[in-house]
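All protein chains of the complex are present and in place, except for one that has been dropped.
Chain lettering (A, B and C) follows the sequence in which the chains are written, and residue indices restart at 1 in each chain.
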Amino acid sequence: MNRFLFFIPEQASSVAAQVDLFFYFMVAVSGFFSLLIAGLIVFFAFRYHETRVEAGRPAIDDREHATTHGHGQGAVMLEIVWTVIPFALAMVMFAWGTSLYFTLVRPPAGALQLYAVGKQWMWKFQHPEGVREINELHVPLGQDIRLTMSSEDVIHSFFVPAFRVKQDVVPGRYTQTWFHPTRTGTFHLFCAEYCGTQHSGMIGSVTVMEPRDYEAWLATGGGAAVPGQSLAQLGERLFNERACSTCHLPNGQGRGPSLVGVLGSTVKLEGGGTVKADESYVRESILNPMAKIVAGYVPQMPTFQGQLSEEQLLELIAYVRTLGAKDGGAAPPTVAAAKE
Amino acid sequence: MSEHVVPFKIYAVIFATLLLLTLVTVDVATYNFGMMNIYVALAVATTKATLVILYFMHVRYAPALVAVFAAAGFVWLLLLLTFALSDFLTRGWIVGFMG
Amino acid sequence: MADHAQAEPHTLAPHQQHQFETMEQQQETSTLGMWAFLVTEVMFFGGLFGAYTVYRYLYPQAFSAASHHLNYIIGAINTGVLIGSSMTMALAVRAAQLGNRRSQVVFLLLTIVLGSTFLGIKVVEYHDKFVHHLVPGANFRFEGPRESQIFFSLYFAMTGMHAVHMIIGIGMLSTLTVLAWRGNFSSQYYTPVELGGLYWHFVDIVWIYLFPLLYLIRGG
Partner (left out) sequence: MKTSHALAEDPGSAPQEFNYLNADYGVRSWLLTIDHKRIAILYLVMITIMFSIGGLFATALRIELLTPTGDFVQADTYNKLFTMHGVVMIFFFLIPSIPAVLGNFLLPLMLGARDLAFPRINLLSWYIYIVGAIFGTYAIIAGGVDTGWTFYTPYSTSSSQTQVIPTVLAGFIVGFSSILTGLNFIVTTHKMRAPGLTWFRLPLFVWAIYATSLIQMLATPVLAITLVLLLLERGLHIGIFDPNLGGDPVLFQHLFWFYSHPAVYIMILPGMGVISEIVTCFSRNQIFGYKFICFSSLGIAAIGFLVWGHHLFVSGQSVYAGVLFSLLSYLVAIPSAIKVFNWTATLYKGRISWQTPMLYVFGFIGLFTIGGLTGLFLAAIGLDVHLTDTYFVIAHFHYIMVGGAIMGYLGGLHYWWPKITGRLYPEFWAKIACAIIFLGFNLTFFPQFLLGYMGMPRRYHAYPPEFQVLNVMSTAGASILGIGYFLPIVYLIWSMRYGPKASSNPWNATGLEWQTPSPPPTHNFDRVPVVTQEAYDYPAMERNVG
C-alpha cells in the first residue's frame, strides 16, 4: 500500500481485494456527493450572501418564483431527479454488497475444516490432526479454510482485518466463516464483540505458512508436545467411553438412529417435519436430546448438558463427520488430501 | 358531549358472541389439525378482539382518526413479528453450509 | 402569516382545562390520548408476543408439552369472567352517558368484582404451578424438553404483566366508583369513565390472545 492509502490493511486473503475494490467505489461515490453538497453550500453561501443581494430585489418572475418555492414543474423534475439517481446508486451498492456477501458466507466445497472455541478471554483452535493452539492459528497458504466456531460463555467475534472476515461466535450454537489466505505472514486476530473486562486482550494472530511448513509444523505437534491423536480419533474414543456406541449402531438397529452419513443429510422428525442435520443440530441432539426426535425412535437418550466441554463436542462432531456421507466417501479433506 | 349511546341489545349480542367464540376456540383446540390449530385460534381471537374494539370501545362510532390509532399498534406489532421471524424462519436455508 | 381574529374571551366550563377551547375539544383530545396510550401498550406486550412467536416456532414440541400442564378449563372460565367484566364496563360507560348515577356505580362495582374474581382464579393457578415446581428458576422441575422452561417463563411474564395491568385497572375503577358515587359525572361530562373503559377493554383484549396462545396448544 502506498502512503496515501496507509489505512488499507494488508490484503492477505482472496476476498480482500474484492472488498477493497468495493470500498473504493463507495469512497468515490460518497466523495463525489460530499464534495458536490459542500461545494454548492459554499458557493451559494458566498454568491447569495446578503451583501451581494439587494434587499427587496425586484420581484422574481412567476415561473422562477414557482421553481424557487419548490412546487413548480421544474422543481418537481428536480425532486424526481434527486430521488431517482440516489435510488439507482443505492441499488447498485446493494447488489454489489450482497453478491460480495454471498462470496463471504459460502465456504467452497472441500475446504480444510478447523475448529475454534472462544471463551473469556482467549481463542482456542483445533486442527483435525489433533493439534491445539491458544490465541494463535496456523494455516496453510493458498487453501480454503473453513472455521466452525462456538463459545463457552458470552458472544465473541472472530475478526481478521487482513482477511476482511468477521463472524460472531455465539454460545449455544455454531457459526462459521471461511477464508483463503494468499500471503504468508502473521496477521492480527481480534475479538470484535465486546465480551468483558479483557475484551481488548482477547487478541492473537493468524500465521499463514507455506503448505510444506504447515505440514512440518503439524507433524511436530505445533512445535509443542508430542503430536496427539487426530480430532476424529479423540471423538471416537469419547463416542465409546460415553457409551454412545451402544445405542447408535451403524446399521440402524440400535435404540438410537445410526449416525452414518447423518451430517449434511435431511432428517425426518417424529410428529412430522424435517431438519437439516448440520453441526448445530448434532450439538443440540447431544446436549438436549428431547428437542428434536428422529422419526421412529423413542425419546430416551440422556442429556449430556454440562458433561461435555465445547472442545469435546467438536471432537465428537469431527468423528461423526468421518462416518461419512451415504455415498461412503467424503471424509473431510486434510491438508494432504486437499493438496492433490 | 354528543357521543353515540349504543343500545343495550347490541352490547348483549356482542357479549353472547364473545362467549360463544370462546367455547368454539376451546372446542376446536381438542382436535388436531396440525398447523391449522394455531391459525384457527388466532382467527377466533382476532374476531373477538375486533368485536371488543368496534363495539365495547366504540370505534365503530368514533372518528376515523381513532380507528387509525386503534389499528396502528396492531400493524406495527405485525411488522415486529414478521421481520423478526424473517431471521428465524430462514436460518436453516444457508446454501452450502456443510461445505 | 396570521391575524388575531378571534377576540372572544376564554371562559372555562366547570371541568374544562385551560389549554382547550371547548369541552368537545377536550373530550376528543382525551380520548385520542387514551388510544395513543393503548398503542404504546400494544407494543409493550408486543415484545412478549415477539419472544413467544420466535420460541414457539423454534420449540413447538416443548411448548406443546408444557402447555398441557395448564388447565384450559380454568383458562376458559377465566376468559368468560373477563369478557363479563368487559360487558359490565361497557354498561357502566353507557350508564354514564345516560347520566344514570346508580347503575353507573353498580356496573363499576360489578366490573371490580369480576376483575377480582379473575385475579383470584389466577392466584389459584399460580399456586398450582408453584406446588408442581413449574415456576422457572432454581426450583424448576419438568420431565420433558428443556425448553419447556422458556414456555413457563413466558407464561409467567405474559400473564404476570397482564395481571399487573388488571390490578392497576381495579385501582382505577375503584377511584371512578367513588367519583361516580359522589356524582362527579353527568351525561355532559363522563370522560374519565370512558377512558377507564377503554383501558379495561384493552386488558381484556390482551387476555383474548393470551388464552389460546398459552392454554390451547393441544395438537401441534
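Keep this in mind: a contact is a pair of C-beta atoms (placed from the backbone, for glycine too) under 8 Å apart; a residue touches a chain by one contact, two chains touch by 3 or more.
As the structure is a prediction and not an experimental result, all values here were calculated from the model.
Although it is left out of the displayed model, the omitted chain contacts the following shown chains in the full complex: A, B, C. The residue from C:Thr29, C:Asn71, C:Ser103 or C:Asn184 that touches the chain not shown here is C:Thr29.
Residue B:Leu80 is the one among B:Leu19, B:Met36, B:Leu54 or B:Leu80 that touches the chain not shown. Touch with the chain that is not drawn comes from one residue among A:Leu114, A:Val131 or A:Val170, which is A:Val170. For subunit A, the list of residues touching the undisplayed chain reads 7-9, 19, 22-23, 26, 29-30, 33-34, 37-38, 40-41, 44-45, 48-50, 53-60, 64-65, 68-71, 75, 78-79, 82-83, 86-87, 90-91, 93-94, 96-105, 120, 153-155, 157, 159, 161-162, 164-168, 170-173, 175, 188, 190-201, 203, 288, 291, 305. Where subunit B meets the omitted chain, the residues involved are 65, 72-73, 76, 79-80, 83-84, 86-91, 93-94.
Where subunit C meets the missing chain, the touching residues are 1-7, 17-19, 21, 25, 28-29, 32-33, 36-37, 39-48, 50-51, 54-55, 58-59, 62, 136-138, 146-147, 149-150, 153-154, 157, 161.
Here is the rule we use: only the chains that are shown with their structure count from here on.
By count of C-beta pairs in contact, B-C exceeds the other of the chain pairs A-C and B-C. For this pair, subunit A with subunit B, the centres built from the Cα atoms lie 40 Å apart.
Centroids built from CA atoms put subunit C at 15 Å from subunit B. With touch defined as above, residues shared between interfaces to two or more other chains in subunit B number as follows: 34.
Subunit C contributes residues 23-24, 27-28, 31-32, 35-36, 38-43, 46-47, 49-50, 53-54, 57-58, 72, 76, 79-80, 83-84, 86-87, 89-91, 94, 97-98, 187-190, 194, 197-198, 201-202, 204-205, 208-209, 211-213, 216-220 to its touches with subunit B in the complex. Remark: subunit C residues 59, 61-62, 144-147 touch subunit A in the complex.
Looking at the complex, you find that subunit B touches subunit C at residues 1, 3, 5-6, 8, 11, 15, 18-19, 22-23, 25-26, 29-35, 37-38, 41-42, 44-45, 48-49, 52-53, 55-57, 62-63, 65-66, 69-70, 72-74, 76-77, 80-81, 84-85, 88-89.
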